[in-house]
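Structure first, commentary second.
Complex shown without one protein chain; remaining protein chains in place.
Letters A and B mark the chains as written, and numbering starts fresh at 1 in each.
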Amino acid sequence: MDFEKSFFETPSSARLTGIWSWLLTTDHKRIGLMYLFATGFWFLLAVLLGGLLRLELMFPGQTLLSSHLYNSIFTLHGVIMIFLFIIPALPAVFGNFFLPMQIGTDDVFFPKLNLMSWYLYMLGGVIAIFSLFSDGFPDTGWTFYVPFSISTNTNVSTAVFAAFVLGFASMLTGLNFITTIHRMRHPKMGWLQIPLFTWSLYATSWVQLLATPIISVTLVLVMVERYFNVGLFDPARGGGPILYQHLFWMYSHPAVYIMILPGMGVISEIIPVFARKSIFGYKAIVASSMAIAVAGSLVWAHHMYTSGMSDTAVFVFSFLTFVVAIPSAIKVFSWVATLYKGAIEMTPPLFLSLCFIYLFSVGGLTGLVLGGAGTDIHVHDTHFVVSHFHFTMFGGTGFAFFAALHYWWPKMFGRMYNFKWAYIASVLVTGGFIFHYVPMFILGLQGMPRRYYDYLPQYANGNFMAGFGGLFMIVGIFMMMTNLILSLKRERNAPADPWGGVTLEWMTPSPPPLHNFTGEPEVLDYPYDFSKVIEKFARKPKES
Amino acid sequence: MSSHADESGKKMGMWLFLYTEIILFGGLFVLYAVYFSRYTSDFIEGGKGLSLIFGVVNTIILLISSFAVAAAITAIQRGQKKIVLSAIAGCLGCGAIFLVNKYFEWGHKIALGIYPNSDRLLDGPDGLNMFFGLYYIITGLHGLHIVIGMTFLAVSFGFVLVGRVTAKRFALLENAGLYWHLVDLIWIFIFPLFYLVV
Partner (left out) sequence: MENKDHIFAYKTLFYVLLVLLILTSITVGISLVDMGKLNVWLALGIASVKASLVLMVFMHLKFEGRVLIISFLSTIFFLAIMIGFTFWDIGFR
């Protein structure tokens, strides 16, 4: 029993005690867990806000929220989910915790900068909350489109400043990860021996680094416009409002790959472990991660087909959008091919990963409907779009987050959770999800616009269905979280490698010691070589 | 496994940060490119309205300051502490002169009634409003970077003075220098875009 020596018991600066051993720590594992609690809080808050929105929409007319409140709440839901949950969730929580472990080192390259990123993240959250109570949260939607974001009386400046600070946190995390991967890999680990989750974080970090500054400067411009009224986006003064959209999506489209790439990395870790089979096309997955990072930066204007930009641009960006679909599809095929003829062990993380593949594929394929310029004009700014991006962001990244939680929970806390409740919750979330979002596809095709608190009578059935599904989904999410939290009461007895993983984080006790490894970790020639695991794990993984 | 001695890793982190700065200004250059192509003749007129002398003097000052920083790096590698300190001090002086020049330049423009949301710009052609809007935003952001760079250099100055930056460990000074060069690099592009469009 060597759990007394885990990182929970050894503060990273030995003189720190109590709460300070967390708040001033430079241990990447503790910082990862602090991110976990913060992102978890924001996620559940934004889930409840989303629930409120659907509750309002369940019945026609004004039932629960006034139109004004509705506008502020959907903005708040979007801002929290995007800037405070999806973007930091996988890189900042699991990246922080597992990236150094997967490459066989003891911390990130800039540990203090890492802590500072966490504080920037928290500061951004606090500023966002603060803007709620000053002049009311913005009612612009998370996109802060001009001219409304400049003319509205709500507190846009504070909210965009919050997003600016959060962008900084995300950028610095990316910077830290790239340097860590370059400079601190285990000496025996070559580039093509890096686990796929770390590879996906590497690609993500580059996007974070090179795309985030664009949103920073754009948000600064929104503030400048509000305070100094230069008129850069005001057509009456010579500005072009569409240029704001260009700048905004130059970041925000690459940002959707910041959101999904680490999710794909998680799935690429989980699938081979439970198929007990080497990942199909390791190099293809690595290459497609990098290809997504590059190609994802070339397609921003496909959010703007109806904005009034030139037809040439519509044509070019539509074409490029279809190109981006290819690397994503390569990954889906690789996962499915990995499962083919594998010795599959069903566990909650695998179950959630399978749900991910299905939901993400639906999200990706409906994305092609939106990427095609002709079809997009019919469904632009309708509930079809809402459903599409929830399928990719929630069905994709959200489910990858759940899967990662279930996969790495025993490693992070040293405790196994109850499988039965995990399955029940996962089924509820997935089933609820489908009932929640599929009606929105239909509503969108019928023409129901997004961002309205009321609708015409013909949309009543679909909205009722969606609200009903949403209820199951929310119950499922809380059940899943409760199950995980209850596991903390259990005895800390998870084995070092409960699943049969072969990446380096499984070669050390659960939870890991302060310096991650008890001895020198052994780097495999190929990161997904399961031959030894198959001998060792002739039996099912144990719950407790 | 310890990272603390990895000086070139720290430098890499700084370079990555410089990329973000390049893209930050890049967003503004996107706007410049678009508005320049739309209002070429107004931009040329606006460029004539800026003082070429101020622009040239500030360019020379920044180039010299960049040289001073580069010399400081050579000096620290050779262990010539006095030269390091005087080079950094010279660079800080250049930065200060740059800011003073900027102050007079802006002050002059504002006195002429050319500033964001001024009546003169609102009544004038749209293109001029865009030109001076971008002028204030880009040079303002650049000025802010000068201040940050000077702070960074001043901190390194202190560290050299007390001997925490030495010939063996000078990543901090080197990074401050890199940041300063970047500020110069951006000015190298700002200068022709605003002062030489005639």
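Here is the rule we go by: contacts are C-beta pairs under 8 Å (C-beta built on N, C-alpha and C of every residue); 3 or more make two chains touch, one makes a residue touch a chain.
Note that the coordinates shown come from a computational prediction; the quantities given were computed from them, not determined experimentally.
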Touch criterion as defined above, residue of A:Y35, A:F274, A:F317 or A:F419 at the omitted chain: A:F317
Which residue numbers on chain A touch the omitted chain? 182, 210, 214, 242-243, 246, 250, 297-298, 300-301, 309-313, 316-317
For chain B, enumerate the residues touching the unshown chain of the complex. 7-8, 12, 15-16, 19, 22-23, 26-27, 29-30, 33-34, 36-38, 52, 56, 59-60, 63-64, 66-67, 69-71, 73-74, 77-78, 177-178, 181, 184-185, 188-189, 191-193, 196-198
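Keep in mind that, in the parts below, only the chains that are shown with their structure count from here on.
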Flag every residue of chain A that touches chain B in the complex, lowest number first. 105-107, 109-110, 113, 171, 175-176, 178-179, 182-184, 209-214, 216-218, 220-221, 224, 228-232, 237-240, 243, 246-247, 250, 515
If you look only at chain B, which of its residues touch chain A in the complex? 1, 3, 6, 8-9, 12-13, 16-17, 19-21, 23-28, 30-31, 34-35, 38-39, 116-117, 122, 125-127, 129-130, 133-134, 136-137, 141
